[in-house]
Each structure stands twice: as structure tokens, then as C-alpha cells.
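Only one protein chain is missing; all other protein chains are in place.
Showing chain A:
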């Protein structure tokens, strides 16, 4: 006590009674990110000034991160335009969406960002990003079965990129590996715009029985509120420190770490403990603690339930006994969950927690008062209608305006760039692209992730989508994430559609039927009208595309303020698509495994180079228009790929996207260890490097060519024979022949030489 002064010297706690008596006490709401109008609104709701604890709750719950106050008016489009889907069991608004995948199984999946913490402290930022999304999946009642990570870093040769990449990859791996979740895919993309603002988007997928779905709700007065998992410490409470120090002037509370620290071992225990708790049907509601910690869990559970809750904050187990109530409320300590349990089941609940060494404490009771009341040291410090914090935050219609530079950017077409034309130039371009960081082999990253654990991984990186077997099979799911910031910068509406197209195509290429969508929308500041315009257009484009393809958005996450100074990142919607395999033994890989297979090109190639990897790698050029989305063609292509896979016609299939046909062919060659020889009747440059959508290359037994062609004709998908699999080089007739050994050297050598 000598450090902090004597107990009697501590300032009195800011109680509800004191707040009513002292209306003029100045509160540091601006420092907590709350504006005058928002603070006035809290005062109107309460009919008095908030206590400092109440201010803590409102300030975090009404933050952009928790309230979606700038994005909400736009996100409604996902609901308004949602295609009908019988498979959708839980839609947007819960911790994660749930879809019925048939045969008595359901799947829940979601992607979420942890961008800013991953720049400040890459390892912990990325690790806790994985931990957070896993708890979202867990809180739906599911067993998490896989993770994916979609990463964006600054220029590969920038000095800070190594620090960020090394830490982020170690963090994603360190947490996911220790948790026993296979990492089945994702992306690694470099662009200078992400230099001081990397993107770390983590996806988790879980499997459950439809009747086992859990909700974040606290119904039934008298039911007990249990906080379980890790203790509450001073992690991630930069905001609360402002409050504590400004209100109480305690030096010891002024410097708090603002990035959370993860403990995957605790999360593993929490997972297994939850599985046993769910199996015995011991909870009526459950919520994970992520951003805004206890504030979020209590207000959301209460608001979605009977409406009231009494909580005794003295009962919250603390790692640091000096924490003030505001800090307890705002702490983002990881690996915590909150459950609502009927009194008769509390003993068994606590028993299971004990079996797994998971601390669990009853901290409150559900009431029918319509108020969330909290006490600390015997005094009431919170007394609010919970819905006002959880659901009724401010909603902004931020002004938006087409960025002034967009016309000039779109007019700066890549058509004027000098194109390779001689065989030697074409060969050099193939090699150059294959060894460029965005297109090169990502094994340096993915080999740091366990992809085998749980024993159900059918496909993982570098295949087009991750595929996981469900139950004892043969059923399974496929998942892919995609997003292209350069396309979206050139045309946000098209860019979002292109991201969806590619993920949809990737899932279909493995033979899975695309079913549902999750998204992580990474943008700059919503207070910048240009960024807000990008956001509005991207959401509109995505909503329209989901409608056209018949795949609903089931949930996701918005990350704003991704910018350095006033320069925003390229708008980067990352889209995850979930597909279903009726029989995972029919899954299709990208690798060319069998000599003599015929290669067919499905889809139409147009000269489209705006935002392409060719323009980016060779000229650092970004201008013009991105490839034209063609959702009808995308759906037709998918129907052919899924049908052909079901009939067992395909020996290999690979989607065409970044880097075009050249990149797809060489990846399939290197993966299987067999070369190929192809003939290109058109302009070889366009054929090799265009990034037109709705295309895939497939390898089929010559006897099955006719059947695949018939499927294409029926679906009106253009199809053309490209050549044949075999040999040990990548050969374009009349142009060049590159030995695979040479390609492998540049393709596999790029990332290790930069970061190894």
C-alpha cells in the first residue's frame, strides 16, 4: 500500500448517487473518443451525468469498433439485398453466422481484423486476433476446426516489413498451432500502402449440430452470470487509463499496455471446457469477451435477454488487484467468456471448469428490471438501460464524395505500357512475375503453420481453397479468402465484386458448391469523404454480387482508420466464401500429377491489365480500370467445375487470377512436379498475363475431354484445348520453354531470400 498511498487517501468511488449530486464534475469524454453530442446523449438517456464507470461503458460500446456507427447505414444493404437461402440458420448480428450444410451438420465461420495492434506489437497483435475470432466461433456452440489468415504487409524491401511479417506470422502460428487448429489458407500480399498499416484478418470456422446453436443472450431472471477463463488484467485498456488517471490522478495507472497479450494454452482449455459444457447443455446464453470486455458482454447479453442484470464487480477475478472498476469494465484481457446458467446447473458448470483448470466465478444475476446495475465495494456505480449501450448507439450518415483523383487514376490506362512481345521478353516476364513477392511461393509463411492437426485437412495452401472433412466424412467444407486492394482502389464497386468472384471461384475449383459469405472490410478513415465513398461503393458492389450469386453475407467486420497520416490504405475488402462438398474424396487439387492429361482453358480472356500484377511488378503502375466483373459467367463456370468434380472428371483444376494463365500453369506444374506444353493462338502476352475473371484451367484424361466440353457447352462456358501435361518444363509452343528447376528456383527462392 505504500506505493499507492493509504486506502483512506484514495479518492472516493464515483457512484450513481454521487453522479446525481454532482452534475458539474468534468469527465474526460473527449479523450475517450466521445464527442459533445454523444456525451449529451448519454446524459439524456440517464437523466444525469454518467458515473466514470458508466462513461467507460458508453465510450467503448459507442466506439466505431463496437457500434459500427459509420458503417451501419451501409451494411444494411447486405440484409436488404440478401438472396434467399434455406441454409442460413443464423444471419448477421450474432457472434458469427451459421449455415446448414446438410446431413445434420451446421457450420459457423467469420473473419475479423486485428490490424492496428499487429503494427504496434506484431506477435501479440496477430496472436490475439486469432484468439478473438476463435472465441467468436466457440461462443456459437461450435467446435473450431480450422483457421485462415489474410495478411497485407508493406513493401517487401522496406526495413520495417521484416519486423512486422516475422512477428505476425509467428503470432498467427504460435497461437493457432498451440490451439490445435489447422491453418488451411489465406493470403500474403505486399504493397507499400500497408507499410505502417498492415492488415491481419483472421478467419475461423467451426462445426456444430443445428440444435446446438448458442446465442449471446441472458434470459430468465434468477439465472446466474458466470465469468470464466483467464483473469482480468490491465491489457488493452489505453482508454480506461485515460479515464482512471484523469479522474483519479493515480500515477500508477497512467501507463498501461494497449495491446492484449494472448495465452493460447488457456484458450485450448477454455475450448475443451466449453465442448463439455455444451454437450451437457449447461448454458442458456454465452458470449465471448473481446473488444470492450466485460462492458460488451454484460450489456449485450442483458439487452438480448430479459433486459436486466445485476453484477458485482468485486467478484471479477483480477490479475492486478489495483485495477479500478473502469479498467475492469474496459479490460480486453484475452481468453475470457461469460455464460448465463440456470441456478440448478451452476454446480456442474463449475465442476467442469475445475476439471479443465479454468477459473470460473459467478459475478451476477439476470433480472427483469430492465437495468444493468453494477456494484463495486458495496456501492452502485452503474445503473443503465443495457440496450442504450449495446444497440442504440449513435448512427452516422457520414458525408461521402468520389475521390478527386479517381478520374485521373482511371484515365491512366496500362495500355500505354510497353508489352513484352519477343519469346525472350515473354519468358523473362514469366520468370519475373513468378519470383515477385505477391506471386511467389508462400511456403516460407505457411510452413510455420500446422495444417495437419485434427486429421481432417483435405486441402490447404497452396491449393485454391482449404477443405476440411466433417464428422467421419465423406461430407466436407471448402473455404477461400480473397481481396485485391489495387482493383478496389481503381473501382471500389468492381473491386469488392472481384474479391467475391475470386473467393467463389476458388471454392468451386476444388469442387465445392459455394454457400455463404463473410467479409472483413479494411478501409481508411470514415471521416474522409473519399474513403467513405469507397466504402459505400464497395458495400453496394458486394451486396449486389452476393445477390447475383445467391450467397448471403452471414457476418463480418469493418476496420476503419487504416491509414498513415492522411493517406489511407488501398480499400481492401477481404471476402471469405464457404462452400460444401458432398464427398471430399472427390475434391480437386491444383497439382499436375499425371503425364498425358489434356489441359483445357475454361472462360473468356480479354485484354485486361488495370491493377494487374504485370503492371504492378514490371512498372509499379496502378491505373485504368480493373477487370470487368462478370457474375453470370462466374456462376456458370462454378456450375461446370462443381459438376465435373462430382462426376470425377478432373485430375486437376486451378483458378486464373493474379498473374493470369502463366502463373496458374506454373503453380500447377511446380506443385505436381510435372511440366506442360501449351499452344496459344491469340496474342501470347494477353493470353499469358491478362487477369480476366471467370476462368480456370483444368487437367482431364483425354477420354473425358468431350464430357467436360459438353458440360461447358450446356452452361455456355467457353472452353478451349490448351495443351498437355508432361515433361519437366513449362513450354509455350513457338515461344519459350522454361525448365521447372529454373522456375522453382525463382518461385521458391523469393520469400526466403527476403525474410529468411
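To be clear about the criterion, a contact is a pair of C-beta atoms (placed from the backbone, for glycine too) under 8 Å apart; a residue touches a chain by one contact, two chains touch by 3 or more; residues count from 1.
Convention: contacts and distances are computed from a predicted model.
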UniProt protein name for the omitted subunit, picking from "Ferritin-like domain-containing protein", "ATP-dependent helicase", "Phosphoribosylformylglycinamidine synthase subunit PurQ" or "Tripartite tricarboxylate transporter permease"? "Phosphoribosylformylglycinamidine synthase subunit PurQ"
Quick one: which of A:73, A:155 or A:178 touches the chain that's been left out? A:178
From the list A:450, A:527, A:582 or A:604, pick the residue that touches the absent chain. A:450
Looking at A:268, A:486 or A:621, which residue reaches the missing chain? A:268
On chain A, residues whose C-beta touches the chain left out of the figure: 170, 173-174, 177-180, 263-266, 268-269, 356-357, 446-458, 469, 473, 584-585
